Structures are given as C-alpha cells and as structure tokens.
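One chain of protein is taken out of this complex; the other chains stay put.
Per-chain residue numbering starts at 1, and chain names A and B are given in the order in which the chains are listed.
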Amino acid sequence: MEVKQVNFDDSPPLEVHDLTVAYHRKPVLWGIDLVVPKGKLVGIVGPNGAGKSTLIKAALGLVPVSSGWVKIGGVPARKNLKRVGYVPQRESVDWDFPVTVMDVVLMGRYGHLGMIKRPAARDKEIARECLEKVKMLPFANRQIANLSGGQQQRVFLARALAQESDLYFMDEPFAGVDAATEAAIIALLHELKDRGKTLMVVHHDLPTARNYFDMLLLLNMRVVAFGPTEQVFTYELLQETYGGRLTILSEVAEAVRQRG
Amino acid sequence: MGVYHRGTESTERGGGRAFSFFSVSSVPLWLILLCFATQNVWAVRIGEISETTFGEQVVRFFTFRDPALRYALVGSILLGINCGLLGGFLVVRKMALVGDSLSHAVLPGVALGFMWNMTKDPVAIFIGATIAGLLGAVVVNLIKETTLLKEDTALGLVLAAFFAAGMVLITIIQRLETANKSGVDKYLFGQAAAISLEDVKLMSAVTALSVAAITIFYKGFLVTSFDAGFARATGFPVRVFHYALMLLLAFSVVISLQAVGVVLVSAMLITPAAAAYMLTDRMHRLLVLASVFGIFAGACGAFFSFLRPNLPTGPFMVLGASAVFVGAFLFGPKHGVVVRWWMHRSRAHRTKRENTLKSIFHVLEARNFHGEGVTLAELAERRRETIEEARQQAANLRAHGQATLNEDTMYLTPDGMQRAMAIVRNHRLWELYLTNAAQIAVDHVHEDAEKIEHVLGEDVVRELERRLDFAQKDPHGRVIPSVADIRKAAAAPERVGATGYGN
Partner (left out) sequence: MPDLIPTFSWADVVLAPWQGGFSADPATPMGFWQVLMGFFVGSACGLVGNYLMLRRMALVGDAISHSVLPGIAIAFLVSGSRGSAAMFVGALLAGVVTTVIIEAIHRNSRIKQDAAIGIAFTSLFAIGVILISVFAGQVDLDQECVLYGEIGTVPLEESATIAGKALGPTSVVRMGGVLVMTVLLIGVFYKELLVSSFDPGLASSMGINATAMHYGLMSWLSVVVVSAFESVGAILVIAMLILPGATARLLTNRLGVIMLMTVVHCAVSSVIGVHLAYWLECSMAAAIVVAATGLFVLAWIFSPSQGLLRRAFHKFFTSGEPVIENGVSVKPA
C-alpha cells in the first residue's frame, strides 16, 4: 500500500469498509461499506436491532470489530479520535452523578488536554460558548440531576460542541426531548453543517427524518441504501429496511452465535 | 444426582413441588434421628482434641461415635440445605451481596442476644440476630428509597456500620471477665464444634420452616423473583415476598453463624447456588442442587476442621463450596468453560477439514472433474501451503473417512465428496444471497461466506435456495452444486486405492 500524506480536508471524514460487528459472536452488522462526504448531515435510520448504535460504537472503537476497518479523515479511526465528537444516548450515564453542567461540558475538552493538564481558562471559555449556543449558560452551575430531559440532551450537545470536532456521532439526540429542544437541536446541527462539519445522527422517527437530514443511511444489519434524502426516502427502500425481508440474515446470525 | 433426576421426572408430571418437599424435608428428619442414635459417648469437645493422629481422627469422623461431632456434622448439613435454598434465590435475583451485607448486619444482634443474660443462649442470640438482620435489610431499603445513594453503597454502608457496632459490643463483652470463655468470638470465623444439641434443634426447626415455606409458596417466590412488575400486576404481594425472603435469609444466616462465622456466611449463600446455576436452567432443580452442594460443603467443613485442633470450620466449608463451583465452572455440561472450549476446538478442527475438502473440490472443478485423484502438490498449490501441510491435512481427512490416500494422490470418499459439495453449495448460495438480497458488494461476500458456510443448517440452506429461486450460478458465475448432485455423489461407488481407505 502506498504511503501518502493525508490531509483531512480532502479525504472523506468517514470511510467504512466491509465492517462486520458481532456481539457475543452474534453478528449485528454485516459488510458495511460507507464513504460519507464532508459537510453533510446524515440520518441513520432503521428498525430496532438494526445496529444503528452499534455502527457508531464500532466507528469509535467502543465495540470490537470482527472484520473490516474504519477511517476517519483518511486515518484509522483509533488514531484520529480527537477529531470526533460523540453524543451517547442519554440513558447511558448516571444523571445522579455529582457533577455540574459546566463539569460535563468541560469533559468535552479532555481529549484536547494531555494526561496531566487541567482545563485552562480558555477551555472554560469554550465551554461557556458552547453552553450559550444551546441556551444552557444560566444552568452552568447546576447539578446535572436537576435538569429536564431536554436540558440534559442540550448539555450533551454542548459537550460535543466543546470537543471542536470535524465529525460528530450522535445517538438519538431527539429521544425524549420537548419540541422546543428538538427545534433548537436541529438548528444547531444545521449550523454545524454549514461550518463544514459532518454529522452522523441516529434517528428514530421516520416522518421527520425526511425534513431533517441531507442524506439518509437506511440500515438493517447491512446498508440498505445510502444517499441524498430525496433519492433514498422511497417507499420501496423503506419497505426493504423495515419490512423484515431479511429474516434469514438474523436467523443465520443466531446460528453463528450458537455454533461460533 | 439421583435426587436431581427424580426431580425432573416428577415435574414433567406436574408434581415437582410435592416431590422436592418430601425429599428435602426428610433430610433434616433423619439427621435428627442420627443425632439421637444411642452410641458410646466420647464426651470430648472437638476443638480440644490434641494427641490423636490424623488417621485416628478420620476413623473417628466416619464412625460418628462422638456426639459433639454428630452435632457438628448435622448442624453443618442443615445449614448447607438452608443456605443453598435461600442462596438460590439471591443468585438469580442478582442479590448475592445482600447476603453478605445481611450476614455482617446480624453481629450486633448476636452480641445483644449474648448480653441478655451473659451466656450463649441460642434462642436469645437467634432472636437478637434475626432482628438485627431484618433491621439491616430495612435500612438498606430505606437508604435506597430516600436518598441518591445507590444499592451497592447502601449495602456496604449497612454492612460496615452494623458490623462495627457489633464489634464494639463484642469487645466490650470480652473485656468482662465473666465472658472470657464465652466463645462469642467464635462467631467471627465459626467453629462447628461449638454446636450443641439445642443449636441442632433450632437449626432443624428453621430448616423445616424454610423448606416448607419455599415449597408451599414456590410459585410466589418464583414470579416475584423473576419479574416483580408482572407479579405486582398479577396481584402477588411483592413486598411481602421480599421481606419473607429476607426473614428466611436472616434465619439461615443466624443458624449458620456458629459453624461458618459472620465473615464467610455469604459464601455459603452464594457459592453453592452459583455452582448450581452453572449446571441447570430450571429454578426448582437449581434449588435442590444448591442444597445438595450446600450439604457437601457443610460436611467438608465439619470433616476438615475435625482433623486438627483449632482449625476453623467456616473457611473449609467455603473452600468445599468453591471447589464445587470450580468444578461446575470448568466442567458443567452446558455452560462449563472446558466443554465450551472443547466444542470450540472440535468445531475449529471440523472447519479446517471442511476447508480442505472444499479445496479438493475446487481443484477437481478447475479441471471439470476429469479424473478423480488430486495430488498433494495440487492441493498444496491451491491452498498456498507446503506439501507437508497438505499431507497432514490429507491424513486428517483419511482419519475421518473422508478421503483415501494412494502414494501422493487423494481420492474423496462418497462421504467426503458429499461434504465438500455441501460446503461449496453453502458458500455459493450465501454469496449469492448477500449480493442479491442484501445487496452487499460482490467483492465483500467471499470472506463472510468463508465463515458462514460452516454454520449453515440444512433447513436454512433450503430456505436460501428457495428465496434465490433455485439459482444455478453464484455471483462469480460458478455452478452451485444442487441437492441432486450431492445425492449422486453419495451414491457413487467407493473408489479404493491400492493402499487405500481403511488401510
């Protein structure tokens, strides 16, 4: 393989090649191929158990991969995590944890700090700006438990902003938030996109998916379709994604789990 | 194991509960009889035996002539039954450490019971300890309900706080001269020799109660353990069952204290039940097995601590239980690590053989099936291996009756040919399926099919074939062997080389 100087700006922000992921030996994603262009807002859509969150986690190296590879900005993902922002599902953390909103947002800066360095004034400034953007600055010193679901989601978003990444993975940022927050989040996503960021957003709600995203990734254990929303959002493709026509795929996955 | 099997049969007939009640509850009965059996009395406390040899002690143990020994043994067995039964519920309810907490929490109760009239009065201690244990359980729940502290913190907190209070009381008691020989410190690590006839009576009563309660209300305990929400919706008093379980748990902890000690009671609750959990998937069998393991562990402790003076009983019981667990963990027929490793290994071997068969098939296919023999050189070239490796694989196939070897030429037996075709068929059908139905790029499907071909079952393959409209060719344009082809191969006469198959 030829070695060349890779510049983030001209290699695709996210490139996934033949990615297969298995949980407890049971495959949940088969042979995923993706090349995501820069500056797009991509919705990841599919039924429950389609592997949407798994795709994100695999890209971030949070789950072991059976085969294939993921490149971020032309570099193996594990080596380029500083350029990636991550918004996990809201339920994945303990909201009773004794930290303030500000502390959580500052965590977004940790990737940029070394082992020893403490968040400096500049990091705090960035965190404040990010909170301002999600209209949560007045809550900066609140303990995170004292927030509504929508506010918690905004805090997570602010944290991702503070990561100052070029590529964002968001796992169901709209789950369980009020309409105002949903509108605010989508405005923010568009703003990020306009600044040349790439966003991969797991989304549950099909009707709104059409309006929110530039591109859609229809996922059901494999890539059913990936392309501009207007091309992909068709009855046939959605039928194929949600219709469960590929029961054999999950049957075989089960067989692999039992025998593998 | 006999118990285990009979349990299975009667359940299938629908009467499993009645059965386990009689078999388990009869154990304490005959144990009590054993206690009262008139024998020559060697009235020596076990802990004080000093100038006997190892062999003599073993003989003494198995002749059961010593009443103190009989009490110790019977007591250990009873506590084994109790702890196994209750522990079964703890382990499946993911409450294992509740047992740990509760067993430490009884200590202040033990001390207070002792202070009642400054003797080791089993009843006073029993009552005090039970109250302390239940109080501990209530405090854990209260902390969980009223504060932000999580369950593990609440458990650890109660454990430490109650235990420290108990230690304060015990050190105060020990300061008093009258109590110096009381043996209250034996409650920390356990000494089965300290079990008296009164203790045995109490233990039998508690065991009978636990066994009866669990047998009669088995359904309630089961459903509230498995799915509290559903149980509440169905009208089961979940809270009552929870506290009933806690009460029985406190009972079994308290009766175990003398022999096992506060610190290690939790092991008797957790380990036998965990071992049983490795071996069975049914709750009632789990409970019976856990009790059996508990009995074994209890007897182990009584035996080993008898061998030499001043050996504590509890740690030996725990090691007995741990040994059972390690056995179950490694050699359990279904979930055991060794069994799983062995199956994995034999599958890996089979996969290797199947890959060789496939390569042979490919060689034959490449020359349109002209001539039946495939030389080792051809195979090695196909698999990009050395001749030696190819020879080894050929020998392996021969050992499994899938090929014969004449000089350096291999011939597939009908069985081998059939298997080779089936694998190739699986591979190609799966590739076709991934490309056509799942629309995965053609250059990706091969690697996946390499793995999947070995695990596809016959029914899945037929289903695949049907969905692909009985396609004849794979995405790369090669013929997919059909069922008819495979049958034909099976029916072919066996080709026996000069020094061939069976040699």
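The definition used in the following text is that a residue touches a chain if its C-beta (ideal position, glycine included) is under 8 Å from a C-beta of that chain, and two chains touch if they have at least 3 such contacts.
Since we're looking at a predicted model, the values are computed, not measured.
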Full-complex contact with the absent chain, from B:Val59, B:Ala164 or B:Ala366: B:Ala164
Candidates B:Val200, B:Ile255, B:Ile295 or B:Leu319 - the one touching the absent chain: B:Leu319
Selected from B:Met115, B:Val238, B:Ile255 or B:Leu287 as touching the chain missing from the view: B:Met115
Residue among A:Asp96, A:Glu125 or A:Asp178 touching the omitted chain: A:Asp96
Absent-chain interface as seen on chain B, which is shown: 90-91, 94-97, 99-100, 115, 118, 143, 146-153, 155-157, 159-161, 163-165, 167-169, 171-172, 175-176, 185, 188-189, 263-264, 266-267, 269-271, 273-274, 277-278, 308, 310-312, 314-316, 318-319, 322, 325, 329, 335, 337
Touch residues of chain A, complete complex, unshown partner: 57, 60-62, 78, 81-82, 84, 86, 88, 92-100, 103-104, 107, 110-111, 113, 115-116, 118-119, 143, 145-147, 159
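In this section, only the chains that are shown with their structure count from here on.
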Cα-centroid distance, chain A relative to chain B, in whole angstrom: 39
Touch list for chain A against partner chain B, complex: 18, 20, 30-31, 33, 67, 96, 145, 222-224, 245-246, 248-249, 251-252, 255-256, 259-260
Residue numbers on chain B that touch chain A, as the complex places them: 148, 150, 347, 433-434, 437-441, 444-445, 447-448, 451-452, 454-457, 460, 463-464, 467
